[in-house]
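Complex shown without one protein chain; remaining protein chains in place.
Each chain carries a letter (A and B) given by its place in the written order, and its residues are counted from 1.
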Amino acid sequence: MNETAVTNHTPLIRCCGLVKSFGAKRALDGVELEIGRGRIVGLLGPNGSGKTTLIKLLCGLLQPSAGFLMIDGREPGVHTKGITSYLPDRMYFADWMCSRDLVDLFADFYSDFDRKKATEMCSTLGIGPRDRIKSMSKGTKEKLQLALVMSRAAQLYLLDEPIAGVDPAARDFILSTILTNYNENGTVLISTHLISDVERTLDEAVFLKSGHVVRHEAVDELREREGKSVDALFREIFRAHPMEGGEW
Amino acid sequence: MDWKLDDGRPIWTQLAEQLTRQIVSGEYPPGSRLPSVRELAESAGVNPNTMQRALAQLEADGLAASNRTSGRMVTDDSVVIDARRRALAKKHISEYLAAMSQLGYTAEESAELLREGEK
Partner (left out) sequence: MLRKLLKYEFRCMWREFAILWPAALAVAFLTGCSLEDNGQSSGMFSVVMAMVFTGVMIALFVISVIFIIKRFNSGLLRDEGYLMFTLPVTTGKLVLSKLLTALVMIIITCVVGIASMFLLWWKFINLPQDLLGEIFRAIGIITSEEPLLWLSMFQFCVMMLVWSAASILEIYAAISIGHLFQRWRVIISVIAYIVISAIQTQLMALIGNLATLVGLGDFMRYIRIGGGEYAAANTAFLMIILLGLAFCVAYYVITTLILSKNLNLE
């Protein structure tokens, strides 16, 4: 088998009938999705639509209840984790670590990690190698985490709500860090419900509504055909219907 | 450079328009080198693929050309640039005249007013 040939022709992400349920609740209900390489893709949907669940499945933190998903032609495992750079929606640092420990850890485990880039970004952010992570502010921790994640030349970046709850200056910093540092042959998947902020950075948009992919299209084609921004379309698709509550 | 992007139209066409404007106005002189896709994408805060598509449009229009060694250059063919500039000017003029005719002015009156306005 020619390994590289497989790598280049298969889509980077492929989900088939993907279901994830938590108890009786179905967070994902039959997701069909194919995403290619070298794209910046927005995973768009309101809170509770299944964005985080899909991302956790992709990075192997959750196992599907039914259906399957492939990254680079393989099921989530050691190989896919090695080519995936994941930014969770929370801090994942251990209390006992200093920033140097984290940089060491990334350098040890990820062969695509660029240590020089990471240390440069840290010094730009004013983070010293001996700084205890415990004593950092929330904003600094988030930026450190982003710097580490974007210092990898990964095939797939999974960024879960990178701009939720930050001020406009930090938002600009985060978006420009993503755009200037990602590996151009890799794909970036950004989940968010703040569409107007990321719209101009996206190639494709995937709309997720209560566990289903309701739309997956190139952003430019979407704007051309619909004659409105993705943000406006989003509001239309996810408009709360007053009658949905049923009879009182 | 301040990029203005509005809703409802593809981003790449808007980027191509604004780059065209910069070339015909001489901000990027004929024969000069254009910044890289990455630099342009970063300054506009857009995805490099989108900027790539806009630059491909410029190349299709003959306003720029890729060169293997020196990157992407503005064309040094001033005829092409002038033609493009005139085409843009004509578009603005017809928009002006259309707006004036809605106010009830004829083309001559509009031209007269324009000359007066300039004084």
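To be clear about the criterion, a contact is a pair of C-beta atoms (placed from the backbone, for glycine too) under 8 Å apart; a residue touches a chain by one contact, two chains touch by 3 or more.
Computed from a predicted structure; not experimentally measured.
Engineer: Just to confirm, in the complete assembly, which displayed chains does the hidden chain contact?
Structural biologist: A
Engineer: Which listed residue (A:Leu12, A:Cys59 or A:Ala153) would be found touching the missing chain in the intact complex?
Structural biologist: Checking the options A:Leu12, A:Cys59 or A:Ala153, the one contacting the hidden chain is A:Cys59.
Engineer: Per the definition of touch given earlier, which of A:Arg14, A:Arg37 or A:Lys81 contacts the omitted chain?
Structural biologist: That would be A:Lys81, which touches the missing chain.
Engineer: Under the stated touch rule, tell me which residues of chain A contact the chain that is not displayed.
Structural biologist: 22-23, 56, 59-63, 78-79, 81-82, 84, 86, 88, 90-94, 96, 101, 105, 108-110
The definition used in the following text is that only the chains that are shown with their structure count from here on.
Engineer: Cα centroid separation between chain A and chain B, in whole Å?
Structural biologist: Roughly 35 Å separates the two chain centres.
Engineer: Along chain B, where are the residues that touch chain A in the complex?
Structural biologist: Contact set of chain B toward chain A: 5, 7-12, 38, 41-42, 44-50, 53.
Engineer: In the complex of these two chains, what residues of chain A are touching chain B?
Structural biologist: 38-40, 172, 175-176, 179-180, 184, 200-203, 219-221, 223-224, 226-229, 231-232
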